[in-house]
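A single protein chain has been removed from this complex, and every other one stays in its place.
Here the chain labels run A and B in written order, and each chain numbers its own residues starting at 1.
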Amino acid sequence: MTIENTQVEELVYQRPKSLTRNPTTYCPGCTHGIAHRLIAEVIDEMGVREEMIGVASVGCSVFAYNFFNIDFISAPHGRAPAMATGVKRLLPDRLVWTYQGDGDLAAIGTGEIVHAASRCERITVIYVNNAVFGATGGQQAPTTLLGQKTTSFPAGRDPRTGGYPLRMAELLAMVSPESYIVRVSIHDVKHILQAGKAIRRAFEVQMQDEGFSLVEILSMCPTQWKVTPVQALQWIKERMISYYPLGEFSVPKGTPRLES
Amino acid sequence: MPAKGRIEVNEFYCKACGLCVDACPQQVIALSQNRINSKGYHPAELAEDGCTGCGICAMVCPDAAIAVYRILTAKPPA
Partner (left out) sequence: MARELIKGNVAFAEAAIRAGLQAYFGYPITPQTEALEWMSHRMVELGRVFLQAESELAAINMVYGAACTGARVMTSSSSPGISLMLEGLSYIAATEVPMVLVDVMRGGPGLGNIGPAQSDYSQIVHGGGHGDYYPIVFAPASIQEVIDYTVLAFDIAEKYRSIVYILIDGSIGQMMEPAELPPMREIKTTVPDWATNGAKGRERRIHASLYMNPPDLEALNMRLLERWQTIQKEEVRYKEYFLDDAEYAVVGFGTAGRVALSAVRAARQEGIKVGLLRPISLSPYPADILEQISKQVKSILVVEMNAAQMLKDVLLYTKGRTPVEFYGRPGGIIPVQDEILSEIHRIVRNPGSIEGHPRDLWFKRVYQPTKGG
């Protein structure tokens, strides 16, 4: 008589607890969702839900405060780093972070982010770069690539009329001597895992008072790029990474660089 | 023996973006042909046998809609 082997199921992955129950307002396939999930996983892992104050910005992620189970405040467009500075200076032992898109951080918010970075403000900035203004319908963003067509420059980005795309990670690394500034992507599983590690590292840099931290996440906007989510991933891989190289642009002194 | 696994897609969150369908190394996920959720999307589901519980679908899911199980076969005590 054979004895049957018992079968046991092990739950290896579930929705992070630091996400609220609210379904997100992002389009299908929008990588804001992946960024949110990665941040929530890190909050769960680090057990820091009660110490965090998030600062939402303006753009598709304006409702970020509805999706994370932590205290959140909402900033005017571009001003999140200034609001975060106000909170962190008063409550230095809390983890204060902003969540900003490319319109918010690299257009209207350039003043605030450059100065927060130059002050090496002990905040963490999650910067989602999808090369377009998503929420307002697909206009040119400071990060739109040369030749990329948008509703406000339908012939495609021309540097003479619209300027060159801004590489914010590089720019901020130049002004922020005590910082952790890294650019990651989320176009495949390997890069998603690296992005998660970078987000965790960024929060640790704040916790250990090592400096300012910023994670630029190359992301997609299938809706405004007018492609499917799967096609959009290809576009990140084939076009964005060559202009926006991945890697660490600033690490706190005495820190070994992460393996790429 | 190849690993076995199972996923549960919470159709409350799934927006049928198709990223999991594309990412699954075993190609066993598909958008349902005959169900739609309350938002009008065809939610993703396990369409065939062969899930290894690798979790890649959950890692690419923007809506954290997927729970992943690995099925462990435990030998009975000797």
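FYI, contacts are C-beta pairs under 8 Å (C-beta built on N, C-alpha and C of every residue); 3 or more make two chains touch, one makes a residue touch a chain.
Here the structure is a predicted model, which means the values were calculated and not measured.
Student: Missing chain touches which shown chains?
Tutor: Over the full assembly, the chain not pictured touches A.
Student: Which residue, A:A40, A:V62, A:V132 or A:I192, contacts the hidden chain when the whole complex is considered?
Tutor: A:V62
Student: Please pick, from A:M52, A:I181, A:I199 or A:L246, the residue that touches the omitted chain in the full complex.
Tutor: Within the whole complex, the residue contacting the unshown chain is A:M52.
Student: One chain isn't shown here. Among A:A40, A:C60 or A:M83, which residue touches it?
Tutor: Of the candidates A:A40, A:C60 or A:M83, A:M83 is in touch with the missing chain.
Student: List every residue of subunit A that touches the chain not included in the displayed model.
Tutor: Spelled out for subunit A, the touching residues are 49-53, 55-56, 62-63, 65-66, 68-76, 79, 82-87, 89-91, 94, 111-112, 114-115.
Here, only the chains that are shown with their structure count from here on.
Student: Could you state the distance in Å from the CA-based centre of subunit A to that of subunit B?
Tutor: So the centre of subunit A lies 26 Å away from the centre of subunit B.
Student: Under the stated contact criterion, what part of subunit B meets subunit A in this complex?
Tutor: Listed in rising order, the residues of subunit B that touch subunit A are 5-6, 10, 12-13, 15-19, 22-23, 39, 41, 53, 55-56, 58-76.
Student: Taking the complex as given, what residues does subunit A use to touch subunit B?
Tutor: Residues 3-16, 19, 23-24, 26-34, 36-37, 40, 188-189, 192-193, 228-230, 233.
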